[in-house]
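The structure appears right after this line, and notes come after that.
Just one protein chain is left out here, and the rest sit where they should.
Letters A and B mark the chains as written, and numbering starts fresh at 1 in each.
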Amino acid sequence: MEILLSQLGDAVIKRWRALTAMLYFGLRLLRVTFNPRTYDSATRWIIVKQVYFTAVQALPIFLAYSLIISALLIQIMVSVARDLGLSDYVPSLIVGFLLTQLLPLLSALFIALRSGAAINTEIALMHVNNELAAFEHAQIDPMRYEFMPRVIGGVVSMLALTSLAIIGALIIAFLGIYGWQWANWSSYTHSMALLLPIPLVLGVIIKTALFGLAVTLIPLKTGLEIPKRLFLVPVAVLKGMMRVFFAIFLIEVASLAFNYI
Amino acid sequence: MIKQLLGADIQATALISPDLPLRVNLTSLENIALIAQLHQHASWADASQRAQQLLSVMCADDIALKRDEDLSYMQRFVVKTARAIMLKRPLILIDRPACLLPDVFYPEVLSYILSSVHDEIPHYTIVDYHWNRPLYEHTK
Partner (left out) sequence: MNKSMQFKVGLFILLSTMLVVFSLLYLGYERGWFEQKQSYTLLAPNAENITVGMPVNFRGIPIGQVTSLSLTPQGMARVMISIDAQQNTWLHSNSQFSLDKPLVGAAKIKVESFDLHSPPLSTTATHALNVGAGGIDIPALVNKVNGILDQVGLVSNNIAYLTRRDGDISHTLANTQQITQAMTGKYGVSQGLLGGEQHAQVLMDSLQNTRKLTHNLDQLTHKLDQVAFNKGGLADKADAAVAQISPILTDLRTSLKKVDELLINTNGLTKNLKQGTDDMGQLRAEVDEALNKSNQIMNKINRFLPAGKADEVKLP
């Protein structure tokens, strides 16, 4: 019993420490981010590279994937609602389910699987390979040169990709509901606009930014946490991805609770 | 290891060491130019031009766009030297050249490379195992 209790205590303390370390790391990162002196030519270039690899390179496949999913779901919603005689509620269903919940979540998963995993591996390898020590010797702050640009890139890409997916889904929804009858466009946009009050839009933006933060910050920190052993790199990736997964769902649940309770 | 020996003087020393690898996802040129960009707030154009110049002096123009894993030991050493020069510290310390240049007769290569950048290097020291001392005597 005593052993069990001490194990439990140990587990809780470990997780608590990991969480506080993560928050502290995030805070330091924010301080670097909001320091205007940070943005010299090298840092800007790294940010550009991160945005390129996270968003631009992934753009075609991401758009294809989000548009197909949106089109399918909207088609299902429209036809089911028509069968049940509830066509009037399709727009609010699309807004409440697809636009504000599913698409941000899907893009978070997309970026987590694509870039989050890559960042986690890269940072872990960099850490094991002593490259960070070389930076330290050259008095280059890796926070500024390596970590912050990745997080900025992640958040910017997340926001950009999610908004593109949402705008795409809005157009698809119009086609799903009205077909190619562009005469209905103004009434459609009007009814959609009424379903999207500013607090909701702001909420989605904040949630998306938090997703972007979670899918980059957590892999970064987790990659740095392992001892300098090459065989522990997969462990770091595994741990980081699990944490990202929990964080994404925590944010999603929190946003749902905030919206509907 | 060498860091502990140097203690506080590490800030005045630019190390060329097997323990301080190049950043693998940057090209040689970027690795060198980065220092100038971050420390001297140089623009990319200036920094890369300076880096390219250093590489040319050491007869290694062609490696500018190569990454760490595509470099030979000697090329890697050249890049590390250029990086150390960019730091503009009073002392350059070459840590265990036997590990940095295992496939050449390094005392000769070292003296050749260091003499080619003689203008850029204020002062340098080589730290090596004592059993390698005869090698250096041989070159002199």
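Rule of thumb we're sticking to: contacts are C-beta pairs under 8 Å (C-beta built on N, C-alpha and C of every residue); 3 or more make two chains touch, one makes a residue touch a chain.
Please read these numbers as outputs of a predicted model, since none were measured by experiment.
Q: Among A:Leu125, A:Leu175, A:Leu196 or A:Ala209, which one is in touch with the chain left out?
A: Touching the chain that is not displayed is residue A:Leu196.
Q: Among A:Trp16, A:Tyr52, A:Phe97 or A:Trp182, single out the residue that touches the unshown chain.
A: Residue touching the chain left out of view: A:Tyr52.
Q: Please output the residues of subunit A touching the missing chain, sorted low to high.
A: 45, 48-49, 51-52, 55-56, 59, 84-86, 88-89, 156, 160, 163-164, 167, 187, 189-194, 196-198, 201
Keep in mind that, in the parts below, only the chains that are shown with their structure count from here on.
Q: Taking the touch rule as given, give the residues of subunit A at its contact with subunit B in the complex, in rising order.
A: Counting only subunit A, the residues touching subunit B are 40-42, 45, 122, 125-126, 129-131, 133-135, 137-140, 145.
Q: Which of the residues in subunit B end up touching subunit A in this complex?
A: Against subunit A, subunit B makes touches at 3, 10-11, 15, 19-25, 33-35, 37-39, 41-44, 47, 83, 87.
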